[in-house]
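See structure below.
One protein chain is absent from this view; the other protein chains keep their places.
Moving on to subunit A:
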Amino acid sequence: MKTTYREALREAIRDAMRRDDRVFLMGEDVGSYGGCYAVSLGLLEEFGPERVRDTPLSESAFVGAGIGAALNGMRPIVEIMTVNFSLLALDQILNNAATLLHMSGGQFAVPVVIRMTTGAGRQLAAQHSHSLEGWYAHIPGLRVLAPATLEDARGMVWPALCDPDPVLIFEHNGLYNLAGELADDAGPVDITRAAVRRPGRDVTLITYGGSLTKTLAAADDLAAGGIEAEVVDLRTLRPLDSDTVLECVRKTHRAVVVDEGWRSGGLSAEIAARIGEEALYDLDAPVRRVCSAEVPIPYARHLEEAALPQTASIAAAAREVVRGG
């Protein structure tokens, strides 16, 4: 069937709410408004205000309430409008959701799912455009997911709810209108492994989320010039599926990491470090990274475009590692 990323997410939430009475959705404008990005449109009408709960603009309170409800046997899906606003709830996510199980000696698991938008590309300026999922991927106790395809948008919510521990789902704002074919029987997917989205032999391009489309386009460009790039979609940013990454790098002997987050201390640094630790002698060239410029993402279109990884910059980096610059 024809669908979009937005509709696939909505169907995933609807399916979960039908399957399990303990599942409910809460967040800013998820009900009457239908969700800031229209993901939950129609769910209020179907499930009612008890299970589709509009919250006040109180990120710390409603994220913490999701954690508390999860501790008390519910299976909340909490929507935070964007990752930028999630910082107002960072204390709850780090000090409670990610910590309680260990600090209580295994007594209190927190099966909460927290969804949020991430990323730039819509000229929304710095306070709506950052990619901070790498920060969350730093935190032990969390599972961090980044669905980049229709299958993953449809399939990650249910396994996230089945996870006994907190799961964060990052939806890049540029993906909601992604359209395509989805199998009628599409359902839950594995949330532990990275996926090879395009096989290749010359270089491995490692990416996730909103950068996958650009990276696949870069791989097409490279193919036209005779370079066969393998594209790895990380899918799960924590715990990282190092095995898949390393297997690909050992095959192609070259790697480029594409990450819309900032370079310094970011997710791309972690991946490059793991390759360096585990596969240095398999490399024929240094690992390269294509990340966002280390600036607050600006409004003006030309500046925003210049700040972000783009198909051309990804392809250029790949050519450099293949041909030695």
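To be clear about the criterion, contacts are C-beta pairs under 8 Å (C-beta built on N, C-alpha and C of every residue); 3 or more make two chains touch, one makes a residue touch a chain; residues count from 1.
Heads up, the rule we're going with is that contacts and distances are computed from a predicted model.
*Asks:* Under which of the names "Lipid II isoglutaminyl synthase (glutamine-hydrolyzing) subunit GatD", "ABC transporter ATP-binding protein", "Planctomycete cytochrome C" or "Pyruvate dehydrogenase E1 component subunit alpha" is the non-displayed chain listed in UniProt?
*Replies:* Its record in UniProt gives the absent chain the protein name "Pyruvate dehydrogenase E1 component subunit alpha".
*Asks:* Among A:100, A:182 or A:232, which residue is in contact with the omitted chain in the full complex?
*Replies:* A:100
*Asks:* Tell me which of A:163, A:228 or A:282 is the one touching the absent chain.
*Replies:* A:163
*Asks:* Can you list, in ascending order, the subunit A residues touching the missing chain?
*Replies:* Where subunit A meets the chain not shown: residues 24, 50, 53, 55-56, 58, 60-74, 76, 91-92, 95-96, 100-109, 140-141, 143, 159-160, 162-165, 191-192.
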